[in-house]
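First comes the structure, then the notes that go with it.
What you see is part of a larger complex, with each chain still in position.
By letter and in written order, the chains are A, B and C; residue numbering begins at 1 in each of them.
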Amino acid sequence: MCKNRYEVGLDIMNKVVGELGSHTRESLKEIAPEFEEMLVEFPFGDIYSRPGLDLKSREIATVAALTALGNATPQLKVHINGALNVGCTKKEIVEIMMQMGVYAGFPAALNGLTTAREVFNARNL
Amino acid sequence: MCKNRYEVGLDIMNKVVGELGSHTRESLKEIAPEFEEMLVEFPFGDIYSRPGLDLKSREIATVAALTALGNATPQLKVHINGALNVGCTKKEIVEIMMQMGVYAGFPAALNGLTTAREVFNARNL
Amino acid sequence: MCKNRYEVGLDIMNKVVGELGSHTRESLKEIAPEFEEMLVEFPFGDIYSRPGLDLKSREIATVAALTALGNATPQLKVHINGALNVGCTKKEIVEIMMQMGVYAGFPAALNGLTTAREVFNARNL
């Protein structure tokens, strides 16, 4: 049963954040192995797996929040990739960034767009 | 042309945040009348009016960001209403709040849920 | 096994944040019953139960962080109580608040002290 939280989480984590998520997990295993398990089990196994909100909407929420907070660039990069992986278009991601200019200020929007450009370039979008 | 930014913005603002938006606008007219115009023109006339992201997704992004920031309760209340007005279900809003526990911490999620409950109660949901 | 995460968490949650934690749990059950379970299981069942850091040090960390963030007053109140419950003195809590003036600014320290005074008064300290 408990194992299932990890298994369910890993399936969704791989689907959403793919290879970048694996990097995060590998480096966690070294310094805080139990936190690697928690990262798979709670955010992905418990939350993302829930049926009440589709994965694309979940990634819109996460990209918006991380852009607004402005202090989590590595995770924003992972979730811009995640948003693209679950069906967001490049255009939609740019719109989210612009909109964050309203709610968190122009610097948050500009820095979000800088991160988005890096992700788009890496994927040849 | 310039007039249109206000007109376009007011239509969308009324559609999204309705009566609560009117309260904000009325109280702004007193202390900073030009800012009332800017509030209609930039967030709603320039941003929300753009075709690249549907209104429901825009409200998911805004509710997520304001919950994560945790320092804008009046605006979060307005946009939980806005999310409901453009098609989000109560369930979807609760899911966004829970998910923000992952990205901004449990206090952000709990305070977001408290605000959501107030909005749901006021609308008899 | 999975049940144990909740049971383990509830024991620690009751020990640390007592009656105030029950209030939080009760109001969550209404709006987001699964989040009530997650709140018991992840923060308390998974994290606070770990042997690597004693409960008093954990509450020092939490009170410091919530004071520095400055946007989670209800949770700060809960954890000032929690700190007292697991062995912090009133004096130690005041010292943490003062020290946060260095790392998050005087307003964070002053607002933390205001919240601490409310808790101390309610407990007749």
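We take it that contacts are C-beta pairs under 8 Å (C-beta built on N, C-alpha and C of every residue); 3 or more make two chains touch, one makes a residue touch a chain.
This structure is a prediction, so every number in the text was calculated from the model and none was measured.
A.B. asks: If 3 of the identical protein chains are displayed, how many copies are present in the complete complex?
C.D. replies: 6
The rule we apply is simple: only the chains that are shown with their structure count from here on.
A.B. asks: Through what angle, to the nearest 5 degrees, does subunit B rotate to match subunit C on its C-alpha atoms?
C.D. replies: My answer is 120 degrees for the C-alpha fit.
A.B. asks: How many angstrom lie between the centres of subunit A and subunit C, each centre taken as the mean Cα position?
C.D. replies: Each chain reduced to its C-alpha mean, subunit A and subunit C end up 28 Å apart.
A.B. asks: Which parts of subunit B, given as residue numbers and ranges, touch two or more other chains?
C.D. replies: Within subunit B, residues 69, 94, 98, 101 contact more than one other chain.
A.B. asks: Over in the complex, which subunit A residues touch subunit B? Could you list them?
C.D. replies: Residues of subunit A touching subunit B: 42-43, 47-48, 50, 52-53, 57-58, 60-69, 72, 75, 91-92, 94-96, 98-104.
A.B. asks: Once bound in the complex, which stretches of subunit C touch subunit B?
C.D. replies: Interface residues on the subunit C side: 24, 27-28, 30-32, 34-35, 38-39, 43, 66, 69-72, 74-75.
A.B. asks: Which residues of subunit A touch subunit C in the complex?
C.D. replies: Residues 1-2, 5, 34, 38, 42, 46, 50 of subunit A touch subunit C in their complex.
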